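Data block below; observations after.
For this view, one protein chain was removed and the others were kept in their places.
Here the chain labels run A and B in written order, and each chain numbers its own residues starting at 1.
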Amino acid sequence: MTTYTPNMNEMGSGTAVPPSPTPQTDILRTAETLRWQIGQNFHEQLMEDIYTEAARIADRAVTRPNEKPRFDLDRTIDRIVTSRIWGFPLMVLLFTVVFWLTISGANIPSGWLSALLLDTVHPLLKAGAAAIHMPWWLSGLLIDGMYLATAWVVSVMLPPMAIFFPLFTLLEDFGYLPRVAFNLDNVFRKSGAHGKQALSMMMGFGCNAAGVVATRVIDSPRERLIAIITNNFALCNGRWPTQILIATLFIGGLVPAYLAGLVSALAVVSIAVLGVLLSFALSWGLSRSILKGEVSTFSLELPPYRPPRVWQTIYTSVIDRTLIVLWRAVTFALPAGAIIWLMANVTIGGTSIAEYLINFLNPLGLLIGLNGVILVAYIVAIPANEIVIPTILMLTVLVTGITGVGAGAGVMFDMNGSAMKGLLDTGGWTLLTAVNLMLFSLIHNPCSTTIYTIYKETGSKKWTLIASLLPVAMGFIVTFLVAQVWRLVTG
Amino acid sequence: MTTSNKINSHTASECATCPAHHAGNLLKLGVDMSDFDYVVALAGNPNVGKSTVFNALTGLRQHTGNWPGKTVARAEGGFSYGDGRYKIVDLPGTYSLLSTSKDEEVARDFILFGQPDVTIIVVDATRLERNLNLVLQVLEITDRAVIALNLIDEAKRHGLEVDERRLARDLGVPVVPMAARQGEGIAELLQAVHEVTTGQTVCKPHRVKSESTAVRHALDKLVQQLLAQFPSLPNARWVALRLLDGDQRIVEAVCSGEIDDLISQEPVQRPEDLLITLEAA
Partner (left out) sequence: MPDPLISLVVAGLLMGLSALIFWPEKGLLARWQNNRQITHRILGEDALKHIHKCDIKGRRPTMESIAGSLHIGTNETAVLINELQSQNLVQVVDGDIHLTLQGRDSALHIIRAHRLWERYLAEETGYSEADWHGQAERFEHQLSADELDVLAAQLNYPTHDPHGDPIPSASGEMVAHGGQPLTALPLDAPGQIVHLEDEPPMVYAQLIAEGLHVGMPVRVTEVTAERIRFWANGDEHILAPIFANNISVVALPEAPPQPEVESASLNDLQPGEAAEVLSISPNCRGMERRRFLDLGILPGTIIQAEMHSPGGGTTAYIIRGALIALREQQANYIKIKRQQPEVAV
């Protein structure tokens, strides 16, 4: 095939053009013929014409200062926040402050809310139900099931989000966040992701559902999907308490008391870091396998700095992000609470459904270093990770048959550290169970709020399914491997 | 939720030279968009303060992050001004209308098929050239537009001077300098919108000439054919351009004759003596 002497203007019989030509189809035919004449770079010529014209008009209307201004505030700030020396330390400092404010600031209102919703309103509701002679199953289902789960979610979730999101939004409105994406872009580029994923990830530490929404700023289809699918590995607010609790009870307990705080904090941080590393690894894998065919582009505009309007920002971020996310969480917590209560209270042949399930899942749970109780808790806690620990406690009491602890079948409860450790030990927990629970809490399916959000954002069942199942499969593999190696080593 | 907080046209007390001085009050209607008389589209590049203008007009508080492309969905609100009730639609921020990304399609389709009575194009006075690209594209589609020359305060701070009269003359549509964050220029913008919707101002938008003779020739031929079929098509040249570019949506609209519907709603011709020439504005 050395020479190519093509046959000009081949004609075939038409299939697409309707048999009776109308003036409209005539126009389209003309357009089609003309398209061959005007050449392939027509579109670009058009853009060039428009931009040339825009430049001409702008030039006539704008008078520029003769000399460059001596001091350009934007450039000066940019030079500091993206400098080789100060760029990263400044970033770390800012985000440490944000997270510290969130964690330490949220404790107090969280305490108030749980005192109000769990310790005050709940007994009142129970008393009220008793006063009007509500049947026990109805008050159990409504108050112990649905109300309690929702109250739990609200009291754990609301305060940190109400602090984290406004702070984050202030940084966003100021214009700092695009600079963070700019600074971190190289790491993300190497794993096939977009620099702006740094921000959706950061947002994910507050709440994965909000993190998924935040991926909207990524305008490249492939990178946006990567950011959505891997967002789950940013350890969200709902999972921090689980991590901290288990680390304190089981890992802090391994070392002398004066080291306990430090060691358990280290354990939690390493889980969070592991999550970040996993999301890089998964980004890398995804961009080279199932997402290979998706379009990938990159553009990152660094907008001018603008002083944020503090009050409006707080107002809008509470409305926009916090309440919307909370509302979604509540709509999922209500039915989940009902299911948890029913599972613990509907019995078949004297055994509750929960116990059947636990016994059924126990072999699998033990194989991966967990147990049936934990697996069941994770299944019913799909709506919100916040209720995992109270559910585990309630189910452990149910299975072990311990008396004098808890508030009855299907009623979630909390308790102090040493008592909890005792209860879990009775439930057969070991150090391996604790480590694997921490791992599984990081690597499992997103909560239903997040799954729903992923569906809303991608509009695709396929990607929603992948984003939901991939992490849980990874979780099973990781915990399985850890369990087997652990058992090999410890004999 | 109806947030009808009546405010005085805020400049009335401080600025007697305002064109809006005597032109009725702005009534922010929030999400109440019932029985509107006019539809206003709000277009603009990302991050030029489009949402701020939207919020200032409707009293809503749409989130306005300092992020290009923050408004992803289309937001709607209402306001009334003078004796007219307006529905305003905040379109996604785009750099262009020609590249068929999802956002651009939403914006383009609304300006063309939504047939707004006026399109406000918010532009950033500090980056006029970049913003005019979109302006010129919008002006190809519609001839009822008002330019909101936003961030004029920022431009001044950078030592830039923008001659809005010159700009208005070159573009053929009203240009209103404003600083939306400070609430400056809102009244003037409303007045300009009012005048365009009621036909007191008639726009003669600037249209870009193609540099290439082949393209000009092709365009002439196609425009001729289009006008033969749809005699009063206001933007035949633009439709021809889109056909040559193979724009699926426009091909469909021509094929189905939908493009013809766009003509029927042209505003009634107004007597010449009502015209306010833009130079005098």
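Odds and ends about this structure:
Everything that follows uses one rule, which is that contacts are C-beta pairs under 8 Å (C-beta built on N, C-alpha and C of every residue); 3 or more make two chains touch, one makes a residue touch a chain.
What you are looking at is a predicted structure, and each value in this text was computed from that prediction instead of being measured.
For the chain left out of this panel, the touching residue among A:63, A:299 or A:351 is A:299.
Among B:76, B:105 or B:129, only B:129 touches the chain that is left out of the view. Think of the hidden chain as still there; on chain A it touches residues 1-17, 32-33, 35-36, 40-41, 43-44, 47-48, 51-52, 75, 78-79, 82-84, 87-88, 182-187, 189, 195, 219-220, 222, 289-304, 366-367, 477, 480-481, 483-485, 487-488. Chain B meets the missing chain through residues 94-96, 98-101, 126-130, 133, 245-248, 251.
As a convention for this text, only the chains that are shown with their structure count from here on.
If you average the CA atoms of chain A and of chain B, the two centres end up 38 Å from each other.
If you check the complex, the residues on chain B that touch chain A are 46-47, 61-70, 72, 96, 98, 101, 126, 128-130, 132-133, 135-137, 154, 158-164, 166-167, 170-171, 181, 206, 208-212, 214-215, 218, 221-222, 225-226, 228-229, 240-241, 243-246, 251, 254-257. On chain A, the positions that touch chain B within their shared complex are 23-28, 30-31, 34-35, 37-39, 42-43, 45-55, 57-65, 69, 169, 172-175, 177-178, 216-217, 219, 301, 303-306, 308-309, 312, 315-317, 319-320.
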